[in-house]
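Structure first, then comments.
One chain of protein is taken out of this complex; the other chains stay put.
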């Protein structure tokens, strides 16, 4: 699937921008819009320069209304376009929730396949940037619980690009969540050409034998730091980047847990009724007899993400991950 | 907590109506509204007769807008009233989702306790009534995942009344989900007076030793039928009615599983990222060493609830519950 | 343009014939040949017959909840007479005339109300969306389609329906606003049938009418007598031409009355009175049009016979729906995604195992 081999160093923001640029250039049915997504290029500059390059009819600002952004994108998708819409923040996806749940997820099923809804809804998510209320949410479990959606979360520039291109090309609607905390924090060599990464496939980042750690988004970086601590402590960790929350790659997870017998799940969202719960359910259903310790969720409290002064209590840190890895391994 | 001892046979609809009636009579700050909730008494007649009795200022029709129904109720709750609002169906709670998630759940925390939001959002939920699309949803996991909400689901007229009165008297906001399928299907002797049932407490309906079955809402009745089959097969089942989805009564569940070593969870919602997943997580976290078989979710498919002709495939039936109980016990 | 002459701010209603079928404004009457008029009347009559039979099928327990259109036929039949094949219909659920004109069959509609999603897989209705039940949400889809039309420089119009109650939902305003900003070819119709289930329109908004809501979005709006086929025809003609010519969206409030119940589960006697119903009965769109045709002497057919023929047709389609391939387990899973994820395959297989167990137990 890899295209030409020229590489450039990119941040996650640049990689997504690059993916959008490639698809806009290649496919006239792709349009990009959202609040401040046109002239300004988005509050995080993810769509920067795209309007200048591809024209105001293809990359543009919309009025301030998330339900309308999603709802009109559905109409476009049903009538032949491939809209990629930006919702400005995780916490502002909720005014669009009805359109997402009641229509985006259902057009294909409702019309028995007569209509598809090839649209991408992308938004920055997650905490750790000292933001205002509603700007630090991790709502992936909400969207993953809705039948008919696919939920994708990249953790690196490379993956972000490949997954975004795959998302735009998918005939299923995609919720594309971007870990804003690492928008610019990680730089990576990324292939300049077109390539895709399959939606629905997790990735084993580090092989290990003592315990499986599953994470995604900005938490991958925290886990990698924890892995350094674990290594020092002589613990061999298998780290898996989930990459797609639904459809979840059970096989990769379960195979790993069958090997290690232990699992620690790391994510930012509140613990209860979360992706962590689902992963625990999966390993129970598929690898019960291999479990040698209780699966552990290292996740956010069941609280609102605190404002900046209190956020450090909430955010999962490498030492906390290591602490739980150690406890699980020593169970 | 029980009041006078006169009893009447009530359906679930009548019991909720009775609870509203009692609180309207007793507390002038209680107001009740929603689409068709006034003159008509609601499409399911839950608020029937209340406008006539308590006046049009206290029980009334609202314009057709769920976000406004919830949003105005917040304003009322912050300024001294105790609104009980009706959203017409589970699938029509989503236009109100932003207000619920962004405000109902957060006013207390946002204002550091300066403002409380004592409101009740009630709606019929669940399948099995041959309804149109969006009329058969079970979104409890969505609401339970939102920090700041409490989610209550009764399964009998008695509980519905006691829980509703408790909900109205609670200073925390309550999502009150009513199993529409058994709105009129179950009749029960209910105390005519005022009584409350504590929010956050599950109830052991049947004691047993071989396996714990946890369910709620309309699924309790299906489980009870399955228990008859189980008994014939010589299986002793402990049946627990969850009653509150959040805060979940871990103690009751965990104690039971410590005794039986096995758990089957029955609910209508799609399986993935569900209350079932959370219950599995809980028993792993709290009773891992007692588990003798993989916890089992008997839940809806990860699909849209099919229309009438296909709904029988989706709905959980007693024989399916029994089948899974038997498999779990024989693991 | 009539849109300029009937400023909703003055609360005028555009009307061409009165309840007796008498022409009120000859100058504005559309130039229609007799055949077209008769065709429209027949379309209304067919819709009425289909509707009445649907209600009785439901009563017989052969179909689930059904929302009749009775009394509102002129509106969507007029739209059907104006639209082109490529125009996009974004329906709500009470514009049967437009559905049929689009090519949706009664068989499909019945199939849907029998509880089979396959009824929304319209085999012959080009550019027609299935019904989006959450009130007013569909209007945004029409605006998105309008954007596609404009972007791809197509010669099409999207036309969308909503009820009086639906104007209270945020999505209604967002749709009109986006359509205005984007200047897309969308014709919005509010079927103001006076009630949203039990709630009368006077409890729905304080605005003097619903057409005036167009002001807030800088688009033309007009209030039309929705039980007057000719007025609706003229309004639609202008609206479609205006939108198609690239002038942007248009809002039509069609004043009408739901003769029947909200759905077969509803009992209107709870919330409306006989006097009101009788008053509106005089403005029944079929009666008015028939009176008009009688005065012109252009209606020669035996209506009883026609109705009999229609009934046979409706019956035939109903039976076809009843004899439709039985619902399969596969139908539950098949269309959730373009390709079935492993997770769904697994759930399906597990269910099949249960079915096998069940079978063996007997």
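First chain written, first letter: the chains are A, B and C, and each begins at residue 1.
Basically, a contact is a pair of C-beta atoms (placed from the backbone, for glycine too) under 8 Å apart; a residue touches a chain by one contact, two chains touch by 3 or more.
Quick caveat, the model's predicted, so the values are computed rather than measured.
Asks: Report, in label order, the displayed chains that the undisplayed chain touches.
Replies: So, taking every chain into account, the missing one touches A, B, C.
Asks: Which of these, C:172, C:240, C:271 or C:299, touches the one chain of the complex that we don't see?
Replies: C:172
Asks: Pick out which of C:2, C:28 or C:181 touches the chain that's been left out of the picture.
Replies: Result: among the candidates, C:181 touches the missing chain.
Asks: Looking at A:288, A:314 or A:331, which makes contact with the chain not pictured?
Replies: A:314
Asks: Among B:73, B:152, B:167 or B:218, which one is in touch with the chain left out?
Replies: Selected residue, touching the omitted chain: B:73.
Asks: Hey, which chain C residues sit against the chain that's not shown?
Replies: Output for chain C: 9, 168-174, 177, 180-181, 183, 203-208, 212-213, 215-219, 248.
Asks: Going by the touch rule given at the top, which residues of chain B touch the chain that is not shown?
Replies: Touching the missing chain: residues 31, 57, 62-63, 65, 67-68, 70-81, 83, 98-99, 102-103, 108-116, 147-148, 150, 170-172, 200, 246-248, 250-251.
Asks: Touching the absent chain: which residues on chain A qualify?
Replies: Touching the chain left out of view, chain A contributes residues 35-36, 39-40, 43, 61, 63-68, 91-92, 94-95, 130-135, 271-272, 301-304, 306-311, 313-314, 319-320, 323.
As a convention for this text, only the chains that are shown with their structure count from here on.
Asks: Relative to chain A, which chain's C-alpha centre is the most remote?
Replies: C
Asks: Mind checking the centre-to-centre distance between chain B and chain C? Centres are C-alpha means, answer in whole Å.
Replies: 36
Asks: Let me have the rounded angstrom distance from the C-alpha centre of chain A over to the C-alpha centre of chain B, please.
Replies: Each chain reduced to its C-alpha mean, chain A and chain B end up 31 Å apart.
Asks: Could you list the positions in chain A whose residues touch two or more of the other chains?
Replies: 67, 98, 102, 109-110, 147-148, 246, 248
Asks: Residues of chain C that contact two or more other chains, please.
Replies: 117, 133-134, 137, 170-171, 336, 343
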